[in-house]
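Pasting a structure below so you can have a look.
Note that this complex is displayed minus one protein chain, with the remaining chains in position.
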Amino acid sequence: MNSDIDRLECLSREIRRSIFQMIYQAGGGHIAPAFSIVEILTVLYFGGVLKYDARQPKWEERDRFILSKGHAAAALYPVLARAGYINEELLNTFCQKGSILGGHPDMRKIPGVEASTGSLGHGLSFGIGIALAAKLNAKDYHAYVLLGDGECQEGSIWEAALFATQQKLNNLTVIIDYNKLQAMERLDQIIGIEPLGEKWQAFGWNVVEVDGHDIKALQTLFNKKPAQAGQPRLVIAHTIKGKGVSFMESQPLWHYRMPDDQELQVLISELGIKEEENNSRLSLPDKSDSGMKNVPVSEGGIQK
Amino acid sequence: MNSDIDRLECLSREIRRSIFQMIYQAGGGHIAPAFSIVEILTVLYFGGVLKYDARQPKWEERDRFILSKGHAAAALYPVLARAGYINEELLNTFCQKGSILGGHPDMRKIPGVEASTGSLGHGLSFGIGIALAAKLNAKDYHAYVLLGDGECQEGSIWEAALFATQQKLNNLTVIIDYNKLQAMERLDQIIGIEPLGEKWQAFGWNVVEVDGHDIKALQTLFNKKPAQAGQPRLVIAHTIKGKGVSFMESQPLWHYRMPDDQELQVLISELGIKEEENNSRLSLPDKSDSGMKNVPVSEGGIQK
Amino acid sequence: MRNAYLTALYALAENNPHVVAVVGDNGAIVYDQFRMDFPGQFMNFGISEANMVTACAGLASCGKIPFVYTIAPFLTMRAYEQVRNDVCMQNQNVKLVGTGAGFVYSSLGPTHHGTEDLAVMRVLPNITIFSPASPMEAQKATLAAYAIHGPVYLRLGTNRETEIYKEDYIFEPGKGITLKEGNDLTIIVTGSIARDALEAAEGLDKMGIITRVINIHTIKPLDQEIILRAAIETGAIISLEEHNLIGGLGTAVAEVLMENGANSVCFRRMGLIESFAQGYGNHQDLKEINAVSRKDIIRIAREMFESKISSRLRRF
Partner (left out) sequence: MRNAYLTALYALAENNPHVVAVVGDNGAIVYDQFRMDFPGQFMNFGISEANMVTACAGLASCGKIPFVYTIAPFLTMRAYEQVRNDVCMQNQNVKLVGTGAGFVYSSLGPTHHGTEDLAVMRVLPNITIFSPASPMEAQKATLAAYAIHGPVYLRLGTNRETEIYKEDYIFEPGKGITLKEGNDLTIIVTGSIARDALEAAEGLDKMGIITRVINIHTIKPLDQEIILRAAIETGAIISLEEHNLIGGLGTAVAEVLMENGANSVCFRRMGLIESFAQGYGNHQDLKEINAVSRKDIIRIAREMFESKISSRLRRF
């Protein structure tokens, strides 16, 4: 058991490194939003939670995972690569001309992606359609939807929350990446969503809370059949945006930003990126364009 | 005091009669949704709750009332007439060529209408803008928004609910016309919203419940300053859709439907429409078009 | 058109259990028979159009074929970004069925009118747009929508339209229909106002302006050929629709004419000019108030015909 946890922890570290390397090569991206959900994805895909067969991405009985906060695509791609859906080599093309891997995931291009996301507030409703289809088609799969906490400010989330309860979608699990930050600031500085658990309970959901970086706790939770039958399940995963890099953690600034040279050194050491990897894939950016060549300055305010 | 209640009850009865006569003349309309809110409007406008001056519809310090469930416009118009905003005679033109009174209220045309509604889920956000403007402009008015219960299925309501709490809009009162019916069926058959009070509480609102047809209770409630400072207030008004006409009460069918001859007789007696009134304004419809000449068959399923 | 739609939907549901009738708290009694016979193929999403549209895209991604039925603006505008991102961008097999085309829900006012729907749907990739003119056509369009694998917007009126086709005909997606021949002028029309176009054309015939009437039941893809032929053969084209002048049928016709160098044709669009539909009353009242009644059609047609003649004269 412990060795399984070790394996998953090791995988998580690898995935964080991949995320950073992809985004760094692309010249920009949402690092902190991706770091926030690494353990969740690791446990879902490699901790025996999701039922899938990467050789048959359209297998009808597969469980479905939807990354509703699509801006964390850079976390999903290395996971899909390790799960066998896409070639590892592809990761090097992230956000580049000719690639199928964009800043948000495209279900028409990438095997293993169930829904194209990017605009917040769509994934849960899409997942509801999928969970409902299981009922209509008498299939026994489960739908997992990962939401951002800021995303819960979108009304469509609450429309969906009401509907899922009405339809008794017990084959639906929603995970909220509760990192307390949205793009600009803390949620409670913009629009607070506390008490979050009470809200979902009042909307009829079976609510559980967990440390979203605790692999063991996540695994235990996801592999337990939900207690309440006939209810959709909500997992509030307490997370840290930018988890894994000290200067990024819980800093709103890092929603969409690239490290400077000094920060880079800290990051390399904290993520445990080895020299050889660093040499082969992480070349320091050309000062003139600050490595920002491929990705536009997004809403999230890169200032440099 | 009691005579005041009597006056308001008498007014309510008058308004119900007006509603029916308007709609009957027009040939169709939302009778039951309008009957559901008569006492609420009566108390707001004539029970000393709303601060207004009909001669100055744009008076900056006025309280604002927004009928978010705009399909009950036929209840608002007679109230605006009795409050002095519009001429009583206009009521006879409801939904007719050349009239300013349509099936949903238009703020560009009708004095006293603060927001054009008709599409559900807009009024609360509009009211929030108004309440927020009071804070920004340092004005001391209050905004009242009347929602349908079915309308609470719209996500925009919950976006607004979160935002109002964040902004501590204590100059905002939302009233939910909790008649347990939407257009097609009971809410709990389509999308249930129970436990309604808990939902709003979890969204940070100060929740009170009241019998929405009890004039005294409504008046007492509205004229009490809300206990909690810094919170928006929600009034859950338990109502009966179609209130006042036995065969309409709580019958989904009557969302948008006109009585046949037999029903008409019952209605005339139950609403207490007097002979002279009946003669002057209620002419039995021409059989060939069932009185449906001016108003289209709406979504709500008139079958005849 | 509503009953015609339901008849077709009933047949489809009977033949394919994946067909699902979806409504957004509307349709009441009219779906009773359907619900009774196919309880597992009916779903009411309540008053939450955004969730409804996206969930239907999710359903479609698992092989279901949702026919999503509600009032046109709530479907195509309230849930616009959902239609764009989840239905069209992902190319899902969702059928969007909007009722209340144009301002047939007259007295309910512009919140309930479908007067911008063609413009906003037309700009979306991957979608097919049907805008039938009569009950029979609505029924055929419903079946055609099913036959297409991909997003379709089906724009329906209400249930009061009377039939304009005298006999059965073949509905070909993307092919316009010449309802009436004529070589002096063409009215290109879509939706139930086709009847007004036909009646106006008969009036014009009597005035010696022999008017062709073309019904465009498929707004996208558009039948370029029938339009260009009308341009060449009649030299004057009026487009007519219950829609804002911008972005709908008239604009689509202008695009075709311009890019195909259909040069010497006189052209004029009829529809709502920089406004929502004004006024209350019945459907006919609103046509009059908004200057798209038969009288208006005849007036504009006469002006057009005269300017065509005089420009021809100038040319000689």
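As written, the chain order gives the labels A, B and C, with residue 1 at the start of each chain.
Convention: a contact is a pair of C-beta atoms (placed from the backbone, for glycine too) under 8 Å apart; a residue touches a chain by one contact, two chains touch by 3 or more.
Just so it is clear, the structure is predicted and the values come from calculations on it, not from any experiment.
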{"item": "Shown chains touched by the chain that is not drawn here", "value": "A, B, C"}
{"item": "Which of B:Glu114, B:Asp149 or B:Asp177 contacts the chain that the document leaves out", "value": "B:Glu114"}
{"item": "Candidate in contact with the missing chain, chosen from A:Gly103, A:Gly204, A:Pro232 or A:Pro259", "value": "A:Gly103"}
{"item": "Chain not shown: contacting residue from C:Pro66, C:Gly247 or C:Gly281", "value": "C:Gly247"}
{"item": "Touch with the omitted chain, as defined above, among C:Val23, C:Leu96, C:Met136 or C:Cys266", "value": "C:Cys266"}
{"item": "Interface with the undisplayed chain - residues on chain A", "value": "26, 70, 95-99, 101-104, 106, 116-121, 150-151, 153-155, 182-185, 187, 190-191, 252-253, 255, 293-301, 303"}
{"item": "Absent chain, residues of chain B that touch it", "value": "107-108, 114-116, 118-119, 121-122, 125-130, 132-134, 136-137, 155-156, 159-160, 162-163, 166"}
{"item": "Residues belonging to chain C that touch the chain removed from view", "value": "73-74, 77-78, 80-81, 84-85, 89, 110-111, 116, 119-120, 122-126, 244, 246-248, 250-252, 254-255, 257-259, 261, 263-264, 266-269, 272, 274-276, 311"}
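Heads up, the rule we're going with is that only the chains that are shown with their structure count from here on.
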{"item": "Which of A-C and B-C has more C-beta contact pairs", "value": "B-C"}
{"item": "Chain whose mean Cα position lies farthest from chain C", "value": "A"}
{"item": "Euclidean distance of C-alpha centroids - chain A vs chain B, Å", "value": "44"}
{"item": "Gap in Å, rounded to a whole number, between the CA centres of chain C and chain B", "value": "34"}
{"item": "Centroid distance [mean C-alpha coordinates] between chain C and chain A, Å", "value": "42"}
{"item": "Junction residues of chain C, two or more chains touched", "value": "45-46, 48, 50-51"}
{"item": "In chain B, residues with contacts to at least two other chains", "value": "153-155, 190-191"}
